[in-house]
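Before anything else, here's the structure in question.
And then chain A:
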Amino acid sequence: MLEAIAWIGSAFIIAAVGLSIAGAVGVLRFPDVYTRIHAASITDTGAASLMTLGMLLMAGLSPAAIKLCIVWLFIMLTSPAAAHALAGAAFGSGHRPILGDPRRPSEDET
Partner candidate 1 sequence: MSPFAGVQFASPEVIQHAPALMIAAPLTAACVAALSPSARWAWFSSLGGALFALWMALCLAADVAQSGVVSYAVGGFAPPLGIELRVDDLGVFFSLLVSILGVATSLASASLLRLELPERDHALMQAGFMLALTGLLGLTATGDAFNAFVFLEVSSIGTYALVAMGASRDRRALTAAFQYLIMGTIGATFFVIGVGLLYSVTGTLNMTDMAEKLSASSSDRAAIAGLVLITVGLALKAAMFPLHAWLPGAYSAGPSVVVAFLAGTATKVSVYLLIRFLMDVAGGLEGAGEGLLNWLIAPMAGIAAVVASVQAVFQTETRRILAFSSIAQIGYVLLGVTSGSVAGLTAALFLLFAHAMIKTVIFLCLGAIGHRGAQLETLAGAGREAPWTITALAIAMLGLAGAPFTAGFLAKWRLLGALADGGRIWAVVAIAVSSLTALVYCARILETMVFRTRRSSASGVSEASPAALAAIWFLAASSVWYGLDASALYDLARQAAASAMGASS
Partner candidate 2 sequence: MLAAGVAGLLIAMGLMVVRLLRGPTAYDRVLAVNSFGTKTVLMIALMGFAVGRPDFLDVAIVYALINFISTIALMKVFRLRSLGEPLARLSMSRETPDA
């Protein structure tokens, strides 16, 4: 029984890592700041939740589990707030998102 839970936990972790790598690739390939912020913060919080769930399964009832929940709570509180502030700052300083045709050359190439 313990082995099964551990395997499910590590499956969650692998899923979280996959999501994280997808987000990282997204941050590299997306055309402008806002889409990158979108890619990064969604996958960060998603990967954090999945990984915390996976590790909770592996840790079981122990002080580590409580610390894991605190870490998860902390990430949930700070990561979106930071992303919001970042987007607000970028918008405030004159960066405008690229609307309409995605095939238009992105900021990198201009």
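The rule we apply is simple: a residue touches a chain if its C-beta (ideal position, glycine included) is under 8 Å from a C-beta of that chain, and two chains touch if they have at least 3 such contacts; residues count from 1.
In picking the candidates, the idea was that all candidates are chains of the complex that A comes from, given by their letters.
Predicted model only: the values in this text are computed from it and were never measured.
What touches chain A in this complex, out of the candidates 1 or 2, is 2.
Considering their complex, residues 10, 13-14, 16-18, 20-21, 23-25, 27-28, 33, 36-37, 40-41, 44, 47-48, 51-52, 55, 58-59, 62-64, 67-68, 70-71, 74-75, 78-79, 81-83, 85-86, 88-95, 107-108 of chain A touch candidate 2.
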